[in-house]
Every structure is written in C-alpha cells, then in structure tokens.
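Excluded from the complex is one protein chain; the other protein chains are retained at their positions.
Chain naming follows the written order as A, B and C, and within any one chain the residues start at number 1.
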Amino acid sequence: MAVLTLLARRLAAALVLLGVLSALTFGLLAASPGGPEQVLLGSRPSTAETRAAIRAEYHLDDPFPVRYARWLGDAVRGDFGVSIYSREPVTDVIADRMPVTASLAGYALLLTVAVGVPLGLVAAMRRGGALDQGITLAALVTLAIPPFALSILLLYGFAVALGWFPVFGAGETPLDRIVHLTLPAIALAGAQTAMVVRQMRAAALDLAGQDFLTFARARGLPRRRIWLGYALRNAALPVLTVGGLLLAANLTGSLFVEQAFGLHGLGALLIGAIGQKDIPVVQALVLLGGAIVVAVNLLIDLAYLAVDPRVRHGAVTS
Amino acid sequence: MRGVLVTVLALAAVAAVAGSWLAPYDPAAQDLALGAAGPSAAHWLGTDDLGRDVLSRLLAGAGSALFWPVLVALGTTALSTSLGLLAGYRLGWVDALMMRIIDLAIAMPGMLVLIVVVGVLGGGYGWAVLAMAVLFTPGDIRVVRSLTLAQRGLAYAEAARTLGLRPARVMFRHLLPNLAPTVVANALLSFVAALVSLAGLSFLGIGLPAGTPDWGLMVEENRGLLDLNPWAALAPVILITLVATAATLLGDRLFETLSEGGAR
Amino acid sequence: GSAQRGGGAGRDTLVWASGAAPNSLDIAHGFNGASTTIQMAVLDTMVTLDDRGVPAPALAASWTQPDPASYEFTLREGVKFTDGSALTADDAAYSLRRHLDPAVASQAASYFTTVKKVEAVGADKVRVTLNRPNPAFLAVAAVAWQVVPRKLAEAHPKDLGSPEVGTIGTGPFKVVKFSLTSGTVLERNDAYWGPKPALRRIEIKSITDAETLRMAVRSGEVDGTDGLNARDARKWTGLPGVTTFFYPSNNIAYLTMAVGAGPLKDVHVRWAIAHAVDRAALTNLMTAGHGGPATAMLPRPQLTAVYGDAVPAFPDQPLDLAAAKAELAKSAYPDGFTLSVPYATGGDSATVMQAVAADLAKIGIKIVLEPNPGDKYMARMMAHDRLGIQYVSLTYGTPDPIEVLPDMISRGAAEPQGFNFSGYGSADLDARLDTFASATGEARKTQLTGLLTEIAEQVPYVPLFYTDNAVALSDRFTATFGTWRFNYLTLVRPASGS
C-alpha cells in the first residue's frame, strides 16, 4: 500500500519535474545565440537559399510555444527528433553511447561501495588511531582533487608512465572493457568513495554511541551478527541516501572523465552537443539526466522501504 | 595538524589579497622566445608556452581562484540560512511552497543544467557563479530547515515565543546561533565544492577569459605541457587540492568545536 | 612499456585517430576535416589535383571545355561501385546536382554557386554549364564533386552518409563500419580501378582531447593521426617510435580589422597595429618552425600557383614600435584606446589574441579578451555582430586565388554570413575582382598584384603566418604527403623495414 502511494506520488512529481526541465532547457536553447544553421552549414560560406531551406526544415521561424509544443508532442510519442550533427535519430545516438557511460557509472559505483564502506567502517572502529587519521586524511584529499585533475594524473601515471592500462577507448570485449574502464572508473569513483568513507565513518560512530548496540553486546551476541545485523544495516540508511545522490552525480562526473579519457559516452556527447548546438540531443540528454535522478531517488525510497520498517509502515517519511 | 591547516589557509588568503604584489613578474608578461621551460633560478616554477612565469600567475590567480568560491559560499549560506530558517520556523504555506520548489530543484541534474546554462548562454564567470549558488542553495535550505524544525520544538525556543518575542528575533537571535555549527560547516563545504566545480568549468573551457591567471584555467591551458614543464599544470592542481583539503578539514574541526561549545 | 601496440593487428592494418569525430560520409553534411578524410578514401571525385595542384583525371578520364563557361566530362570505363553496380553518367551528374538543391542544404553549395546546369549527355558523358566562366571550377570539383550512386542518394535525401545509411563509392576503400562512438573501419576495395592501396584495413577512432590523443600515439595504441597542430611540434617530434611529417598547407592565418567604424576605421591605427604585432615571434610560437610568416593575404601555394617562384614584394609593416607609435600619433587616438575582442575558447585564437594583446598594450591599445564558446563565437562572427580585431585561420581546398579573394574583399562577402570580416570593399574593387576572375596569363598576375598591394596598403587584414600540415605516424608506417593530396589515408603504407 505504502509502495503504491509512493510510486504514484513519485510518478506525478517526475512528470512535473521533466515538464519543467524540458521547458526550461528548450527555452534556454531557443534563446541562446546562434542556431543549428551554423552546425548544418559548417564553417563555410553558404547561400541564402540553403539557409532558408534549413530554417523551414527545422521550423526555426515558428514562435517558441509552437516549437515547444511540437517537440513535446513528438517526445511524448518517444520521438526525440534527429541529431542535427549526425542526422541519426536522437534515441539511437543516445542508445549508442549509453553502454559506455552505464558501464563506467556501474563500475565506479561498485568501486565506491567496495572500497568506501569497509574503509569507513575500519576508520570508525579505529577511531582516533593512526589508521583512522590516515583514512580520513586520504578521503579529504581525494575529495579535494578536481575530478579532471585526477583523470590527468591517473592517465599520466598508470597509462603513460607505467603503461599498465590503455590510454583511451572503451574496449570491445567485456574483459577488454574492464581493462579500459578501470582508470576512468577510479577517477570517477575517487571523490565519491571519499564521501562514502566520511559518511560511513560518521554513521558508524553515531551508531557506536547508540544504546541498542550496547544492549546487543550486553546480550553477548556474536560479533558477526553485531556487525552485519546491527552496524552495517543501521548505518546503511544514511549511506544509502548519499550513495543514491552519488549515482546521480556520476552523470556529471562522467562528463569530465569521459572527456579526459577519450570515451564516447553520454558526457562527451553532451559536451559535443552543446558545442555544436545540437539542440535535440542536448534536450534529450537533460531530460535523461532528470529521469535518472528521479529514478535513483525512487530507488532510494524503495530501498528505505525495504530496509526500514518505520518507513514501510508510514510511521516516518524519509 | 591544526598549525598546518591554519598556515595553508592563511597563506592562501595572503596570496588572494596581495598575490599580484608578491608576484616576482608581471603575470601577463610574455617571453615567446623562451616558451615553456622547466623550473630555473629565474622562474622557480618554470614558464608556460607563452613564456609567462608560472609562480607569478599562481600568485596573481589566487585572488580569482578563491574570491568566487568565497562569494558562492557566502551567497549560498546567506540565502539558504534565511530561507531555511523562515520555512522551518514559519511552517504553513510558506514552508509547503518552498519545499515543493526545493524538491523539484534537488531532483534536477544540477551540474548538468549548470553546464548547459553556462555553456549555451556563454558569457562569463558571473553566470557560472550565480548558477552555482542557485544550485547549492536548495540542499542547504533543506538542512537548515530540518535543524530549525528540531530547534523550534525545544523548550528554549518555545519559551522565547511565550515571552512574546518577534519572530525575527526568535529566528535570528535564538535559533540561528544554535544552527551555527552546521551552517559554518556547510559554508566551508560550499566553498570547497565551488572551488573544485569552477576549476572544472574552466577545464571544460567555460568561464574566464583566456590568459586570466586563474588556477583552474591554468590546469586546462597548461596540461599539454606536462612533458615540457609539468609544474605549469601540476602546481595549480596541488594548490586547489591543498586549499580544498584545508577548508574541508577546517569545516570538520569548526563543526566539532562549535557543537561542543554549544553542547548542553 | 605499452599495453597494446598498433591494435595488435597485421602490418597492413592502420589504426588512425582523428582529432574530431566524423559526422557524415556525405560531403553535403560532413564538409569537415575528419569526415572528408574518410570520404576521400571511399568516394572518388570526377577530377583530382596532381602534385602541383593542377586538375587531373579521376573518374572523368578526360574533359573538354566547349566554351569558357561549360565543361564536358567523359567517364572512365568499367568503374563499379563497391556494391557491384556500374558507375553511370547519371550518377555522376546527380552527385553534383544535388548540391544545388536547397532542400539538401548542402554544405558544399557555396562552392557551386556558378553552376547553372548539370546533365548526363549519353552513357558516359556529363555536361556542366556555368553561369559565367569560373577558373576555379575544376579545382573545386576535385574536392566536392564526390560521386555516389543516384539510387542511394535519392533514397536518402536527408541522411545519406549517416551512421545508419553510410555510403557507397568507387574509391580505394569501402566502409565496413561507421559509428560515431566506436569508430570507423575501412577495408581495401579489391575491385578498385586505380593502383591497389597498400593497406588492407584502416581503423579510424576519434580522440577529441589533444593530450589524450598524443598519449595514445605515444603508447602505440594509435598508429597515426592528423589531429595535431604544428605549434605542438616540440611535443610530438620527441615521441619515440613516431615520425611526424610536416608539409605545406594551403592555409593562412591573419588578423581581420573591421574598418566600418570606431578606431579601426582609421588607417593609421591599422598601420600602428600592423607595426606593433611581433609576427616573427607569433609565427614561431604558433608554428614552431613548421610554417612561416605570411607576407601577403593569400595562402602560399596560391601565390606559387600564380607567380611561380617570382612572388613580388608587397608593402609591409615590419615590427617597429616607434613607427607604430608614430602612426598612432597621427590618428585620432594618439593615446590609444580600449577594444573588446571576442575569441573562441579552447582554440588557437585564445593564444594568438593573448600574444597580440600583449603586443598592442605596448603602444597603448588595450585589448579586453572576451571568451565565447566555439559555436557562439562562430555564430557571432558569421552574423558580423560587433566585429573588431579577430584572429582567423583558414585552409582552402584549391590552388586558385579566386577561391579566396572575393571572400576577403568583395562587398557581397561583407554581409552577414560572408567571410569579409573587415567589411573592406568598394564597387571598384568588386569590378576588379570580376575582371580578375576571368583573366589569364600576365594580365592575371598584374591584376592580382594590384589587389594584394591595395590590401597591404589599406591593411584591413594583417597577414600573420602559414602553418604546415602535420601528420604523426608510427615508424611501422610511412607516407609521402602533399599539399594537394587530400586522400592521405591512401598514401600511408607499411614501412619497408618493419
């Protein structure tokens, strides 16, 4: 029941969000100087007839609301137009790029969780010790390095100087892809891992002061149960929220990383599309970004629902 | 540790204020014949491809590298604190409306929108800085609001209301000081995020005019020189990282100190 | 050490990287370096240029010029498209005609504005009728008259050459794969009518980040690239196992000064600026010795095409700050002025304008740099919006000055969307351009000298430098490049030693 109302509420909110987002970007792009003519014509002299033909084809002379309504009508039917730059349907362009970004984001998330959670817990356990200080400081520094700089450093260090990893590309076979995406994923995961470490540490410390943990120990529960059933599970809640936000942030983070590692993912696509005034692509990407954030938030809510009975029974809202 | 922290930030502040005077060379002075060269007695951190002194540019750039993030942090903090206090204290329709808008804003792919806005509209830093402040604010409003909500239910706040004090006085004199640890820590986090993000924008070629001695821009402009003079790109990266680390650490420390100080 | 070397493939497979992603295999929508490089390997043009830039037979085995304004081409016999169908005169004629159709919105349309009619006359003959004589027509055709099957082009008026449709040609290579993300793969066309290409397979990637590209070449993951800039020569020539080839390009970099209004309207100001800019240093910075200072407002190959080795000396404004200040003193702005100058972020214009700004500061002219995203800058330039001092670098396709000069000094090109960013022009100049267009022999030389001298005296433009083209190749490959050889993928061959 709670699930259904939640889903319904989220869906409505998502529609509003996507509507606002699309109108906003559409308006922005329409208002910005220069139009698709320039892209279509290249940086060469053009004839007046050609320009007129293009304006007609792309309905550039229609008033803004009409253009937006047309776009919206098509979008609702799943037609996001044709890329001005490559003349492919936008959906194809995006579908083509999606696997790279998705694997990159997934890989990075995996690294984040696999490294961040244990490190955070260890730091909390050894609170104040050398290990804790080391981990905390390392997290701080990682958090402070701009992601693009981290990309460059990794690229130089591990791909060029040491030659352990390839310099660019996403690889073709699955194994190849893992090898190719390792450095980008590390670059992407760096700051997030640091966030998770901090969050996990704080959550675990907070937890350590809780009565129910002391009570669990007082009952002589085995260590494994205390760690898994109590520490990890209860600390998971705050970490989950951060994790979700990070997943959404992957989207933007991948922009820098893809750029630096020469990956043809969605981030590089966006940068390119902005530079080329490829409005249909930019528009679709922004919407996709919005949809992903909405979806991630929904996932977090569902996860809360699964983990926290208080939310499940509507006692509190997350 | 604390000494290092304070030293780093103090040096950064000095560089930000007096960097242009301290610079051994005119940061814009070119020596095209010299081009990019490694560190030497004349140029401690070498030169970039236009033969400009890297150290001088770092010093001169400290101002812009730090000023804008500070501006973002101040703007964000002022805005989010007052709006968050208002929503959390007033509740009612003000709160409901604000929360709806914030829900919406938070669900936006923020950085993406920022890049599209600044990238497409072009224009300079002003837009980037403004957009960033707008981006950071909703999350902070939410935090301040929830803290306000918690504080307003406490006995001292109810006592203040019972005394018939004006709402503004209750909010700013009674509640605000008790939110200080979070507000201060958040302000520093905003500063760090802005510092790193603005550098990122420069990296994408969005923002400041070419040749401006700015740390983020220097990384972008000089990263092709890693073989000729690595310091031209590495030094600004190191500086950004150092300042950001110190600021985060300071935020953590301040949060602890302030919340201990206010502990009941 | 390196993770991978040359993609690990055989020695007749080349892994090539371009600095930008190709977007279309149809020149009508992909008239840009990365795309045209592939088009040239896959599609044949009717005519081509020989090493000296003189039109030579390609798909057209020969041609005649029945009158100054018309051409009649005779097709080579037995040429087949890679899908097996035979090349017809109809295909050839349609391939040119489509550029004239506004509905196609061809990027090459402006190349063919003088073409009135294209028709197939008989099975192997194509006749092109022009509005007026155009000595540059054949050179232009060598670049843009790429021949595709009419059937295919007609079936895809909107998306010929897109990744979904691709293209079919008669060229030395055929397209096996064309993707904007994972790259392009070409394979040898074994039925090619000309000399058999040395490479069996070419894999083309795109790496937009110049540094990443360089590291990819350095690590051996990529065998060759044209995505480098002569000014970065120092960084490239040091790479082990890589040879960088430099060869003259048909290009010129210059400053334009909008003469319509403001300080730049004053010829003394323009002289002062020309005297103040340290062109030698700038040339050195931007070309690193692989190019040279420009002495006239034409690409060097075009000067050579007209004058041979006897290029006359044009009036010049050498670096001379005293002279610059003296000129400025004569102007209405003896104490200098401030000018806001837009530039495109992330390109050469940023570097050049910084150097120019530093030079001009010495005589009291303050340049405020105004960054713009590339597309916005382009849009603003093309709209002739607030023009001032701008850096322009252009590369041309043909050896004929008539491709360049009208763009620079005709009044028609001074309108928005034209390339005359200085706005310099007059009725008299337009008339002289017209006579020059159809002049031949010594008259042609004299007229050109007259035009270039006027530009040099009035200084609407300050010619800066020429840059060589650069190609980096792994030592496993070699090639002989030339200014007029646009199909350089076909020039690359395995090095004999490796």
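Observations
Just so we're on the same page, a contact is a pair of C-beta atoms (placed from the backbone, for glycine too) under 8 Å apart; a residue touches a chain by one contact, two chains touch by 3 or more.
One rule holds for everything that comes next: contacts and distances are computed from a predicted model.
Protein name for the hidden chain, per its UniProt entry and selected from "phosphoenolpyruvate--glycerone phosphotransferase", "High-affinity zinc uptake system membrane protein ZnuB", "Cation:proton antiporter" or "Dipeptide ABC transporter ATP-binding protein": "Dipeptide ABC transporter ATP-binding protein". Within the full complex, the chain left out of the display is in contact with A, B. Only one of A:S22, A:T136 or A:N234 touches the chain withheld from this view, namely A:N234. Residue B:L154 is the one among B:L154, B:I238 or B:L254 that touches the chain not shown. Of the listed positions B:N178, B:S202, B:N222 or B:T245, the one in contact with the omitted chain in the full complex is B:N178.
Listed here are the subunit B residues that touch the chain not shown: 154-165, 173-174, 177-178, 180, 262-264. Touching residues on subunit A toward the chain that is not drawn are 127, 208-212, 214-223, 225, 229-230, 233-234, 307-310, 313, 315.
By our rule, only the chains that are shown with their structure count from here on.
If the chains shown are joined wherever they touch, the resulting network links each chain directly to all the rest. Between B-C and A-C, more C-beta contact pairs join the chains of A-C. Rounded to whole angstrom, the centroid-to-centroid distance between subunit A and subunit B, based on C-alpha atoms, equals 22 Å. Look at where the CA atoms of subunit B average out and do the same for subunit C: the two points lie 44 Å apart. Along subunit A, residues 32-33, 152, 156, 259, 274-275 each make contact with two or more other chains. Within subunit C, contacts with two or more other chains are made by residues 211, 373, 376. Listed in rising order, the residues of subunit B touching subunit A in the complex are 103-104, 107-113, 115-117, 119-122, 192, 196, 199-200, 203-204, 216, 219, 223, 226, 233, 237, 240-245, 248-249. Remark: subunit A residues 32-35, 38-54, 57, 82, 85-88, 92-93, 96-97, 100, 152, 155-156, 159-160, 162-170, 172, 179, 259-262, 264, 268, 272, 274-277 touch subunit C in the complex.
Interface residues of subunit A, counted against subunit B in their complex, comprise 13-14, 16-17, 20-21, 24-25, 28-29, 31-33, 140-141, 143-149, 152-153, 156, 248-249, 251-252, 255-256, 259, 270-271, 274-275, 282, 285-286, 289-290, 292-294, 297.
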